[in-house]
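Note that one protein chain is taken out, while the other chains of the complex remain in position.
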Amino acid sequence: MSITRDEVAHLARLSRLALSDEELDHLAPQLNQIISAVARVQEVAAEGIPPTSHALPLTNVYREDEPRPCLPADLVLSQAPAVEQQRFKVPRILAED
Amino acid sequence: MSTDLTRLTAAELSDELKAKNVSAAEVTQAHLDRIARADGDVHAFLHVAADQALAAAADIDRRRAAGEQLGPLAGVPVALKDVLTTVDMPTTAGSKILDGWQPPYDATITRRLREAGAIILGKTNMDEFAMGSSTENSAFGPSHNPWDLDRVPGGSSGGSAAAVAAFEAPLAVGTDTGGSIRQPASVCGITGVKPTYGGNSRYGLIAFASSLDTPGPLARTVLDAALLQEAISGHDPMDATSIPEAAPPVVAAARQADVAGLRIGVVTELSGEGYQPGVLARFQQAVELLESLGAKVTEVSCPHFVYALSAYYLIAPSECSSNLARFDAMRYGLRVGDDGTHSAEEVMALTREAGFGAEVKRRIMLGTYALSSGYYDAYYGKAQQVRTLIARDFEAAFGQADVLVSPTTPTTAFKIGERADDPMAMYLADLATIPSNLAGNAALSVPCGLAPEDNLPVGLQIMAPVLADDRAYRVAAAAEAAFTERWGHPLLADATGPNSLSAKETSR
Partner (left out) sequence: MTTPTLVPYPEAVERYDPTIGLETHVELGTRTKLFCGCPAVFGGEPNTQTCPTCLGLPGSLPVPSRTAIEYAIKIGLALNCSIAEWCRFARKNYFYPDMPKDFQISQYDEPLCTDGWLDVTVEDENGAEHQVRVGIERVHMEEDTGKSLHVGGATGRIHGADYSLVDYNRAGIPLVEIVTKPITGTGALAPLVARAYVTELRDVLRSLGVSDVRMEEGSLRCDVNTSIAPRGSAVLGTRTETKNVNSLRSVERAVRSEIEREAGVLDAGGTVALETRHFHEDTGITTSGRIKEESEDYRYFPEPDLVPLAPPREWVEQIRRTLPELPSARRARLQAEWGLSDKDLAALRNAEAIDLVADTVTAGASPADARKWWLGELSRRAHETSTELSALAITPAQVARVAALVGSGALNDKLARQVLDGVLAGEGDPDEVVKTRNLAVVSDDGALLTAVDEAIAANPEVAAKIRDGKIAAAGVLVGAVMKATRGKADAARVRELILERLG
């Protein structure tokens, strides 16, 4: 089981990581090595074994429909990289045609 | 008071404070002074909150003087791993992408410590987003092991462990996802506990792997760890995965400190090949010691443990690839490339490229891969099945033994730089600790000696069933007492080697 440099580049794009070529050259073989190692889980015979998504068998944890105090807008926006009209200012989202 | 306050345990400080032999201000100042002297070498702290700490201490003193009944940790200093949010201190998770971020809310653990009157000294260094076993993945430089400043203090809670081992704080909070409390505790010669998953609230804990992350205490004694744990543990309605039941009585168990009649199971798969000989030797002696105290020792096999590392390095990166997606430069944190020529998507990618370190990038991509359509069943899906098998191994093993034991980590502290760009080698540090994260049961590390070949600390890992944390404390306290008696002093007193912090301080 191996992963090509192109596939790693694809993963980087999916993960929104603008890796440089040098980084790709460096990380791709490492990823390949790791993936080969973790593929070991496939050796395990797990027919009919249910997957575990939670360590503890808790179910039905809810809260009541009661309003709680919100954060003040100025605090919410105080850490924002850019603000305009009391909103988070973000660069242009890729335009649709 | 002429005693060096930084050499007292939290329990001792608590008694002195209660008896009004010493003030919270004095205790706090003593620790701040210690940090000022030592942290240039240790680099345990990313942020020291001197003003806030002294103000909190003054408040405690005032309330005590007014006759108010205060809890056991009132006035006792504590350090927080920089992965827990604090409204009055920056919180970075060891990452450039959050450099300078000031959270608008306190983590539940932070709030409970403040309510307990504990004095938060500051935020400790860590591997970036808790990914690592050495603190070398911190964006702000590694921490150094007080035993040997050229060596790692372990990770990812390396800063917390180093702070405690360097006497900069009697107590610290860390988080353990694959061993990140226990392994640093082991290589720093202190005690660290991973409670049963859900035992401590994750609200305000910057998530790495949600189904594995567990906050817990680090301290120089088992009793101290128990005191801290009781102050922060308990159900939290803000965390849907927090345990609803009452917390196990760990302080009482730590005081009980006995093993007579208990069955100790040595896990076959968690020692042997890949483990440093001196580590195995000390482990073996620890088992014999427990036997001499009246425990019955058996060997138990947990056959699926050999797959634990692989399962972990699929599950944790998968969850983290999703948890770290929010760092997209839109609402907080670093923003790179917003010069009018880049789209939002490009700014996200440029920011994450600049803001994340190599290990984080590796794990994000690994997780993205494992969750991909077409790969999910073979990787993530399979890993979750292995998780079930590991939990079943534990169940079976706990049918034969009351607690399970192993060395905490295969080696003593390695040198800074030794494994830095060798991910697979770094991952091996978690071999023995990972199974308990996957199954969610309680596990801790308590010092059990120095490896003969390098005179560096070795940790004994004690694992207890889900919700039976007290049992682990009980055994650990017994071992600690017996060891201390055998050595004549706590292990940390031996941290005087040629390259240690102690040696450096003495030579100044």
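When the chains are written out, they are named A and B in that same order, and each has its own residue count from 1.
Here, contacts are C-beta pairs under 8 Å (C-beta built on N, C-alpha and C of every residue); 3 or more make two chains touch, one makes a residue touch a chain.
What you are looking at is a predicted structure, and each value in this text was computed from that prediction instead of being measured.
Considering the entire complex, the omitted chain makes contact with A, B.
From the options B:147, B:167, B:203 or B:414, the residue with contact to the chain not on display is B:203. From the set B:240, B:424 or B:503, the residue in touch with the chain omitted from the display is B:240, counting the whole complex. Check B:14, B:85 or B:445 against the missing chain and you find that the one touching it is B:85. The missing chain lies against chain A, touching residues 14, 16, 53-54, 58-68, 70-73, 76-77, 84-97. Panel shows chain B; residues 84-85, 91, 93, 98, 101, 103-105, 107, 202-207, 209-211, 237-241, 318-319, 321-322, 325-328, 330-332, 340, 344-345, 348, 368, 371-373, 376, 380 of it touch the chain omitted from the view.
Please note the rule applied: only the chains that are shown with their structure count from here on.
For chain B in complex with chain A, the residues that touch the partner chain are 101-102, 104-105, 196-198, 211, 237, 240-241, 243-244, 304, 307, 310-311, 313-314, 321, 325, 328-333, 335, 338, 340, 342-350, 352-353, 356, 358, 361-362, 364-366, 368-370, 372, 378-379, 381-389, 391, 423-424, 438-440, 466.
Those residues of chain A that touch chain B in the shared complex are 3, 8, 11-20, 23, 26-27, 30-31, 33-35, 37-44, 46, 49-56, 58, 61, 63, 71, 75-76, 78-82, 88, 90-94.
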